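Sharing a structure below in structure tokens format, with a few things to ask.
All protein chains but one are shown at their positions in the complex.
Should a chain be cited, it is by its letter among A, B and C, assigned in written order, with residues numbered from 1 in that chain.
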Amino acid sequence: MTAPAAWPLRMPSIGYRLLGVAALCLALALATDAFLTLPNLLNVMRQASLTFLIASGLTLVIVTAGLDLSIGANLGLSACFAAAVIQASGSVLLGAAVGLASGIVIGVMNGVMVTWLGLPPFIATFGMLWMVYGVNYWYMAGTTIYDFPQGFRNLGSGDALGVPVPVYLMAASMLVGGLFTRYTTWGHDIYAIGANREAARLSGIPIRSRLMLVYTLSGAMAGLSGIVYLARLNSAEAGMGDPLLLPAIAAVLIGGTSLFGGIGTLSGTFVGALILTLTLNGMNLLTIDTNWQPLVMGVIVLLAAWLDASTRRRAEARA
Amino acid sequence: MERAPIQEPPARAVPRVEMRGISKRFPGVRALDDVSLTVHAGEVHMLVGQNGAGKSTLIKVLCGAVHPDSGEFRIDGRPVRIESAADARRLGVAVIFQEFSLVPHLDIAQNIFLGREPGSRFPGVVDRRRMHAQARALLDALGMDLDTRLPAAELGVAQQQMVEIAKALSQNARILVMDEPTAALSDHEIDRLFARIRKLKQDGIAVIYISHRLREVFTIGDRVTVLRDGRHAATLESARTDMAGLVRLMVGREVRTHRRRFGESAGDIVLEVRDLEAENGVHGIGLHVRAGEIVGVAGLVGSGRTELARAIFGADRVLGGEVRLGGQRLPGGPAEAVARGMGLVPEDRKESGLALTRSVGDNLLVAALPRIFPNRWYRFGTAARIVADLIARLQVATPSPGRLAKFLSGGNQQKVVVGKWLGAGVHFYVFDEPTRGIDVAAKAEMFGLMETLVGDGAAVLMISSELPEVVALCDRAYVMRDRTIVGELDRRDLTEENILKLAMHHE
Amino acid sequence: AGGGDESDAAGEGRETIAVFTKNQTNPFFEVVRTGAARGAADMGADVVQYIPTRPDNIPEQMSQIEDVVVRRPDAIVFTPVDTQAMVPGVEQVNAAGIPVVNITDPVLGGDIVSFVGCDEVTLARDTGRYVLERLGGAGNVVILEGVGGSVNSNNRVSGFMAAVEEFPDVTLLASQPGNFQRLQALQVMENLLQTYPEIDAVLAANDSMAMGAIEALEAANRPALVVGLNGTQEAIDAIKAGTLLASGDCDGFNHGCLGAMAAVRHVRNLPVPDEILIPITVVDETNYQPLDIPLEERMCPAWETFAGE
Partner (left out) sequence: MSRAAVLEGGARWRAAASRAPGVAYLLAALLVFFALFGPRFASAPNLLNIGIQSSILLLLALPMTLIIMAEGLDLSMGAVLGLAGIVLASALVAGYGLPAALGAALAVGLVFGVANGLLVTRVGLPPFAATLGTLGAAQGGALVATGGQSVVGIGPSLPALYASSWLGIPFSIWVAVAAYGAFHVLLYHTRFGACVFAIGGNRDALALAGVRVHAYHAAIYALGGLMAGFAALLLTGRMNAGHPTAAIGMEFDAIAAVIVGGTRFERGYGGLPGTVLGVLAVGVLKNGLNVLAVPSSLQVASIGLLLIAALLVDSIRGRS
């Protein structure tokens, strides 16, 4: 890499994380025969891709030193709306459009609360979480919508050229997101805002429109994930996004994105999602009691945070 | 290296404080280089020097906030180690810091006694009645009529400064350090403070007093130590020196006030402000700046100069009046101001000028992106070229463009803040305290840069507390008091005396 | 016609029954709630539904009980979110003198008028037996457990185990929790499919997990017999479509119906047995018809059908 490419210093310790991934893979390959098989690796990629999709928009929000706690609820509502529309109209495209639109609308509302109304993101999006659940509980009234056309279901559970479809979605959004954050001035603005919002504002960056963009993207990715999850599960129910919030946050944190803002990458988040998935996959393959999962996840989050705290300072001082 | 003359007073008792061979490096700066200082009981020892000479660092070393790389201390002749603020306190050192060290949501009494609250019968519980009574007594002694239950957040700068002083006095210290205590005070308050200091002298307290107001060396000081670029320049008896001598020692050469060659032809009006009123309190502002002009804004600390700058730039909400840039009315908001060619170099560069955790390169480009990459596509090659160019042009001392801004020295940070506007195609600059905390050489460069800018047809509005700078550099100056402009001085009338007369006017 | 008058005027005749369920996400409880509403309406009583805002939240259901005691309904039809932790709640209701009919999950303390539900161990055992017989009494099976440690899940898993033990040639490969959730079951199943090259049957502790397992099996193109529990509409549709083999049903609709009826009867001083066990059916492609009607159109059975003395 040439010197200029090094200076948007966004994630210094990705090397260690990749080392962690390699170590996990090695350990699992030694411990179980089932791990190092193509189907299982594709399986891991599929699960990691889904986690990445939800966490990707959140990554950008956290880069601006914000937070979006509503993504899980948002995902659930989008899936339910999409499901209802597909059932009613028979049109998958229409359903997907409605699901995506619902995600975007929630994202926009978060953005309005955080930028124009100046509410703290933590509580604004937490309040949004409750409102979205309320709407969804009311709308679904305890029912499940299920059974979708096979073509649609392939979006979540199908393969193309032997590779799971969500992996393509992940790759596409990582590519687009990577280009956006790295090769557009908007992306650079977002990092500037996260690093020092006041300095960014006084440098003439239109803070509000950039933050609106980021929260809207987060909502849109939640909506998109909702559609993919719908396709994967072949069913939608009101509470389906609830268990997905904390893993998404954990993936972002494990990926090295700093909650103080200004530091973080989408590729880091993908590595974070991969580490999480590998761990859970390994625990399943080794048939370890699932009750251990929260503990293991907590330890990984702590390790990643510690890694950053201890390596970042040195990496920065070297630059 | 020649050793500066140190005049010891006639052999008295052992000195109260002796600091010997103190050195301290910060990344990129040698803040203190083998500095020694001796202060006796009952003496007011003045410490003077230019910005960045190392005065504050020296006293931070004394009070345990900064650990020196080398050097030793003696107090009352006994060698001591000062590892922490607690150590310093135990040894009887009390400090009034230059940056306010008040806690916004604690009241005056709590701030005064922070960390030393008078206890009650119950362990850990503060005897608030006693605390407020003691605070009351301290404020009374300083002639301050403030409710001790007021939170610090509600105090003005001068009041905060007085609370700082009360806080230091409350420690019954044997060594009292004051870092520019009068910077924010009016004459009346200064008189009271001096009376108090004379009383402390009689009580046998050693006072170290840092000031930029050189006259105070003669009104209150017994001896004076001059620091220059982190080195000890001289220690003299106040009575045996004069203003010109001090300045020579401070600057290290014959008094060479920076004289700008004033161009005869000021161009068109670039900025025009009419009847401006803003949420932050500035009101009734009318001013204009022409191309090729450097226009000063002077006033005491707290007079609202920063607020004026922020209102013009649109950083704080404007309630009335108008700002015209190049004849066009600005709709308000920094984004619009920048888009139309206005740039602000804010006074608190670490808070609102720089992203300390980003690289020099990123900081230099942050405002320029829309201009450099109009189609929004970021090209690293172009960016690197422009950054390299800016670094060379401004002579920013940085090992690489990837260096984080927080590791640069103050002067270089300031250059980066200015540099971000150079790339952004700005033709009207507002500099708020551009030389605060930067060293002599960087200061000269900064002035040179400003001259170049106006030479190229840009216009500059410069806020500064350093009156000599204003006098030396500006074509004209506005003077502020109570958040409004109280007068305008053109080239002929622009003297420190005239500025102060307008700025301090007592009704 | 003001709303306030209505309750007063009708207050003499119509009883109000408060119905407590565990969450608003599991379709099973929607069926229960509908049944309770229908059962009460059939007897000329009103229902008010209470559901914790956070699914299965213990302190919240406790608070709702306290709030309802203030409102003083004539009786309470109660599904505890936790069989143990809700005992003090029932005791509070007892202290307030409001009768409690316990449905679906037993609450392990306090005084109740009657328990309406089914024997979950038997439910799971019969369903397990059904699928294992289909396998011809030999093969490799996995069990998908519910929320680890919940009485619900424990009973169902032990029923499955009992069935497995009846067939010496059946091998239990793994018993893994899927928390009653479709996504978790899907992921667990995907991982199990990697570990075990041959899986002949999946015994899931509820229908959602069964459907998740089916998704995983279909995606991997690895056919296996799958059974679930609860007899939800989705399960019925899957049975019709041939993807799900069977679902052990202990009709939640009837839990609601009979629970509400028992409550109203108790208020009216009519006799109510201590326990009403709803019969168990293993629903497969031969006998799903009675369940395959829209929820709104389902009718409560006559009281005597299940509770006749």
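Here is the rule we go by: a residue touches a chain if its C-beta (ideal position, glycine included) is under 8 Å from a C-beta of that chain, and two chains touch if they have at least 3 such contacts.
The structure displayed is predicted, hence computed values, not measured ones.
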- Message: If I'm reading the header right, one chain is hidden. Which shown chains does it touch across the whole complex?
- Response: A, B, C
- Sole contact to the chain not displayed, among A:F35, A:F52, A:F81 or A:Y137: A:Y137
- Among C:T53, C:Q289 or C:T305, which residue is in contact with the omitted chain in the full complex? C:T53
- Note on the structure: Among the options B:A85, B:I190 or B:I386, the absent chain makes contact with B:A85
- Message: Considering the whole complex, not just the chains shown, which residues of chain C touch the missing one?
- Response: 24, 48-54, 57-60, 62-64, 66-72, 82-88, 108-109, 147-150, 154
- For chain B, enumerate the residues touching the unshown chain of the complex. 63-65, 84-90, 95, 97, 101-106, 110, 114-117, 124-126, 128
- Residue list for chain A contacting the dropped chain reads 69, 113, 117-120, 122-124, 126-138, 141, 246, 249-250, 253, 258-260, 289, 291-299, 301-302, 304-306, 309
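By definition in this document, only the chains that are shown with their structure count from here on.
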- Message: Quick check: how many Å separate the C-alpha centres of chain A and chain C?
- Response: 34
- Distance in whole angstrom between the CA centres of chain B and chain C is 72
- Message: Touching at least two other chains at once: which residues of chain B meet that condition?
- Response: none
- Task: Send over the residues of chain C in touch with two or more other chains.
- Result: none
- chain A - residues contacting chain C, complex: 32, 34-35, 37, 39-40, 43, 47, 130, 133, 137, 141-144, 146-147, 157-158, 229, 232-235, 237-240, 242-243, 280-281, 284-285, 287, 289-291
- Contacting residues of chain B [partner chain A, same complex]: 313, 315, 334-335, 337-339, 344, 346, 351-362, 365-367, 369-370, 373, 376-381, 383-384, 387, 400-404, 407, 420, 424
- Query: Which of the residues in chain C come into contact with chain A in the complex?
  - Reply: 23-27, 29-30, 33, 53, 55, 148, 174, 176-177, 179, 181-184, 186-188, 190-195, 208, 211-212, 215, 218-220, 232-234, 237, 241
